[in-house]
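For chain A:
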Amino acid sequence: MALVDLKTATRSIGAVRNAIEVDVAATPQERTAVIVDAVLNGDAISVPFAKFSDGRGFSVARLLRSEHGFRGEIRATGHVIPDQALHLLRSGFDTVELTGGRGDKHWSDALASYSGAYQRAQRNPLELRREASLRQRKQKAAAGLGESLSATASLAYRIGIVAESVPGRLAFSTSLGKEDQAVLHAIVASGVEVDVFTLDTGRHFPETLKTLKATEEHFGIKIQVMEPEAKDIEELIARDGEFGFRTSVEARKRCCEVRKVIPLNRALKGAAAWITGLRREQSAGRANVPFASWNVNPDLYKINPLADWSEADLEAYIRANNIPVNPLHAEGFASIGCQPCTRAVAPGEDLRAGRWWWENEDGKECGLHNRPRELEVA
Partner candidate 1 sequence: MYRYDEFDRDFLADRNRDFRGQVARRLAGDLSEDEFKPLRLMNGLYLQLHAYMLRVAIPYGVLSSRQLRQLGMIARRWDKGFGHWTTRQNIQFNWIKLTDVPDILEALAEVDMHAIQTSGNCIRNVTADPLAGAAADEIEDPRVWAEIIRQWSTNHPEFSFLPRKFKFAITGALEDRAAIAFHDIGIRMVGGPGGTKGFRIYAGGGQGRTPYVAQEVKDFLEPGQLLSYLEAMLRVYNMHGRRDNMYKARIKILVNAIGVDAYRDQVEAEWKRIQSEGIDFPAEEVERIRAHFAAPKLPNMRVDEAAFSKARAKDAGFDRWVRHNVSQHRNPQYAIVSVAFKEPGRPPGDASATEMEQVADAAERYSRGEVRVTYSQNVILPHVARVDLHDLYSDLKSAGLVEGNTDLITDIIACPGLDYCNLANARAIPVAQDITERFSDPKRAEDIGELRLNISGCINACGHHHAGHIGILGVDKKGTEHYQITLGGSPGDDASVGSILGPSFPAEDITDAIENIVETYLAKRQDGEAFLTTYKRIGADPFKEALYGTR
Partner candidate 2 sequence: MPNVFTANRLSDGLVVYLGRDGNWLRDLASAGVAEDKDGIAVLEAMAAQSAKDQIIVGAYPMDVEIDAGKPRAKSVRERIRAAHRPTIKPVSEAN
C-alpha cells in the first residue's frame, strides 16, 4: 500500500502506520472512542470515501481536528480523486491511500494548482484573500514611504521620514560594516529614537568586536548585543560538528539560523520597522532592493535607506563625517560576516563574493534578508 503525503506532495516512504477507520456517519461519542484507540496505539485514523462525490469525509476530518483536537495522522481511503487534493489537505487530512493506477504526479500537480484561497479552513497552506488584502495595504504604504525616501538624498533626513511615517518602535541591526556605520551616524545625527543592536554570533573577527567598542565610544551610545541561545548552539554542534557549515548549504543555513536569524527575530519582536544597510550595488541578488518594503513574518516594514547609494557615495560620506570603520575593510574585506565564512575580495569581484565563497553564486544569503514564506499548517 502506498500513501500520498499531502503536506509534502510526495509519496510517503517507509512503513505505513496502522489506521483505525472512523465511520463518516459516526456520532461525536463514537468519534471520540476511535480517537482514544488511535492515540493509545499510535495509529492513524482513516476516513473512508464510498464515492468521491460523498463529501461527508471533509467535515469528519475537520471535526476530528477542530472539535476533538486530534493531532495524529488522518488518512483518506476509498474513492478520492487528485482534483480533491487541496480540499483534503485544507480540511485536515495528512495522507491519501493510493488505489488503482492514479499516478503520484496528478496528486502533486493538484496540490500545486492554486496559490490562493478565499476562506479560512482547518489548514491554510495557501495565501488567504484576507492576507493578500493586508499585504496589498502594507505594500502600498511601503511603496509610498519608499517614494518619500527617494525624494531626498540626505541620509539623516531619510531616517527622519521613517520616524514620521511609521508609528511604533524602530529597530536597526548593525553588522558594524561600512554601510551600517554610515546608517548609525545618520540615526544619531537625526536625533530619532532607534533601538540599535548587533548579532554576536560567537564567531566574529576580533577586529569586528573592537569596532563595536570603538563605535559605542565614538557615538556615545549603547549597542545592544544579541547572542544565540547556548542550548541551540550545543544542539547544532552535536548534530553538524564544529565546522559543519562547510559540508553543505543546508548545514551552513542551519548555522546561520541558530547564530543569526533566531537572535534577530528576538530583537525585532514588536518592532514596527527594521532599518538595514542593504545597497543595490552589493550583489546581483540585491540589485532590486527597494527603499521600503513590507515583511510578512515578522510583520514589519523593512527600510533600506542606503538602497541607491554607490560605493563612492558611501566612502565619501564616511570620510566627510569621520566615521570609524572596521579595519578589515582596508585589507580587502568588503562584506564582513563570521570569521570562518568570510574572505577578502579581489578588485572587480562582487562585493559579497567573499561570503561563503565555496558555495554557488546564487542566493548567498544567511536568511536575515530573504526568508521564504512558511507553509503554515495549523
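A quick word on the picks: all candidates are chains of the complex that A comes from, given by their letters.
In this section, contacts are C-beta pairs under 8 Å (C-beta built on N, C-alpha and C of every residue); 3 or more make two chains touch, one makes a residue touch a chain; residues count from 1.
Just so you know, these numbers come straight off a predicted model, no measurement behind them.
Note on chain A: across the options 1 or 2, its touching candidate in this complex is 1.
Within the complex formed with candidate 1, the residues of chain A that make contact are 52-56, 58-60, 62-63, 66-67, 81, 83-84, 86-91, 106, 109, 113-122, 127, 129-130, 132-134, 136-137.
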